[in-house]
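A quick write-up on the structure given underneath.
A single protein chain has been removed from this complex, and every other one stays in its place.
The block that comes next holds subunit A.
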Amino acid sequence: MDTHMPAPMPASATAARRDPSAPALLDGPLLRRAALDALRKLNPAQLLRNPVIFATEVVSILVTLLALRAALSGGAWGFSAGIALWLWATVLFATFAEAVAEGRGRARAESLRRGRGETRARLLLRAGDRSLWQPRAATELRVGDLVLVEAGELIPSDGEVVEGIASVNEAAITGESAPVIRESGGDRSAVTGGTTVVSDWLVVRITAAQGGTFLDRMIGLVEGASRQKTPNEVALDILLAGMTIVFLIAVVTLVGLASWNGAPPAVPVLAALLITLIPTTIGGLLSAIGIAGMDRLLRFNVLATSGRAVEAAGDVDVLLLDKTGTITLGNRQAAAFIPAPGVAGEDLARAALLASLADETPEGRSILAFARERHGLEVPALPPGAVAVPFTAQTRLSGLDTAEGRYRKGAVEALLKATGTTAPPEVAQAVERIGRQGGTPLAVARDGRLLGLVALQDIVKPGMRDRFAALRRMGIRTVMVTGDNRLTAAAIATEAGVDDFIAEATPEDKLRYIRAAQGEGRLVAMAGDGTNDAPALAQADVGMAMQTGTQAAREAGNMVDLDSDPTKLIEVVEIGKQLLITRGALTTFSIANDVAKYFAILPAIFVAQYPELQALNLMRLESPESAILSAVIFNALIIVALVPLALRGVRYRPAGAAALLRRNLLVYGLGGLVAPFLGIKAIDLILSLLGLA
């Protein structure tokens, strides 16, 4: 499996990672533009995508025409006009909600796009020859073209490094100013259009034409232009369309029913009843919720290739996480000195320190630090005449030859083999114990004599245990993937509190594990960056590739993390859940609203026919006109009132499904029943105070 891992990031940095430049939920220019867009979206052809709001618009047109006809023929038109006005407002508020959501996405997309402007590229005319090139506009590059990018230049489009090594500033997309290394071959060969080469040069083979780059696709999704409805949205739309038809039947047949023993209600009144009954609230906010979900993910520096992927993230049952760099800090550190029998601790510490003096690896540095902290040893300068013995794959040892002696440290077996000795039973036991605890034992020797062991430990990131516990409460199993042996893997798995682990994992193992879990009907998410992760990323239901990873990995996954931090998979799952919860909460709220609206409108409609039905006027609304108008106004205003919630998402706390359902049902179900009673009454009071009805 891959050894390359991005720099570790403390788990507690979650909050800090959120984009500080995120626009306020609703700021001035954004709203102005959204208002214009909302008008543009009134185009019925475009509204056809949204059956509930489309129906509302058709009814609005009808009532408007009726009001006009009444006005022209000198009839009473004020009431009809009032209803028409608020029906239009309902449609407008719905399109406005979508426009605001798109606007926020667009603001982010524009900042991504900025700086890409008119990039000039150097198109290489012959492969392998960097001297022969001609200038070419980035927009004219085709897939497969080779371009040369030198220090200070923008990479014109997505591509794969075929030659060279350079540091690249990817701040334009990641917001991270520290440059990263990009080189041909291996797992760090992918480059993204719009990023800047800071030093050296690269030859890049273009893998995406202008407009079709990774970033372009993401921008399109966030802006809503190329947004496809997700499967759950499609299903919800069908439900809402079905409910619209049901209520259409109920209202249209009312003409016949009311004709028995009376005259049928006026069309504007029936229109008001219809629009307040059909689920305009969720219908108006549905696409805004979806766009806002994508946007939240983007703000979090994760790009999803589709809304479907975000939705799937909420469904994940199994989370595959690499051990190194994700669960643990990734570099092993000295945690204990264990002297062999008859050796003083001080002696061992000194020998370990000297053996590591020339060792520049993090492990070596950690031994020096440990010797200093625990044994108060000064770290000396390299003694004169000392010769550093570097680590080689053959000896698997390193050390230092000084006048005092030859110090060596290395894998226990390797050292025993080199010294031709066997370990005393105490040492052998210690070796096993360290392995069991997830550590790596290093043996230390002086002049061929085994002095003892240094226990290296992989440190689990702080806070991971709690997060895995939270995931477990959400019903998600975490699986640690590691190249370590079973013993080591088991120890770290226990310490980190994961549910399962795959030890000595090969890419095939991962693929097999994912398939097996999926075979049981579970949804699997994983993060990966290497080319050999690509099959597993593609197989997983949610595959989050690292921005630093290979092009193959990025194409295989359905999300890319611009920060290259695999722990973010956990938050991605939470964002997915939050999206679904928001949708469900507003659907429930919207449907529960209907009860109160009946109590407002029904007595008002039938009051002429059966004055006794006033008994159903539970809210004691002022007059039939104000009752109907209040219900319609409430129905329109509630959309605007809920826009912030739709954009921000319902607050999500990791909890089991039963607890979540109880809480949300209470807030949005019961709230949805009660809120309109209060709202309609309040509007009615205002209307009557103003003398409008």
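By definition in this document, a contact is a pair of C-beta atoms (placed from the backbone, for glycine too) under 8 Å apart; a residue touches a chain by one contact, two chains touch by 3 or more; residues count from 1.
Following the convention adopted for this analysis, contacts and distances are computed from a predicted model.
Participant: Select, from "Potassium-transporting ATPase potassium-binding subunit", "NADH-quinone oxidoreductase subunit J", "ABC transporter permease" or "assimilatory sulfite reductase (ferredoxin)", the UniProt-recorded name of the complex's unshown chain.
Facilitator: "Potassium-transporting ATPase potassium-binding subunit"
Participant: Just to verify: which one of A:I291, A:V431, A:I581 or A:I683 makes contact with the chain not shown?
Facilitator: Going through A:I291, A:V431, A:I581 or A:I683 one by one, A:I581 is the residue touching the chain not shown.
Participant: Considering the complete complex, identify which of A:E57, A:D458, A:D563 or A:D594 is in touch with the unshown chain.
Facilitator: A:D594
Participant: Looking at A:L48, A:L132, A:I181 or A:A235, which makes contact with the chain not pictured?
Facilitator: Checking the options A:L48, A:L132, A:I181 or A:A235, the one contacting the hidden chain is A:A235.
Participant: Which residues does subunit A use to touch the chain missing from this display?
Facilitator: 231-232, 234-236, 238-239, 241-243, 245-247, 249-261, 273, 277, 311, 314-315, 317, 472-476, 520-522, 576-578, 580-581, 583-585, 587-588, 591-592, 594-595, 598, 602-603, 605-606, 609-610, 612-613, 615-616, 652, 656-658, 660-662, 664-665, 668-669
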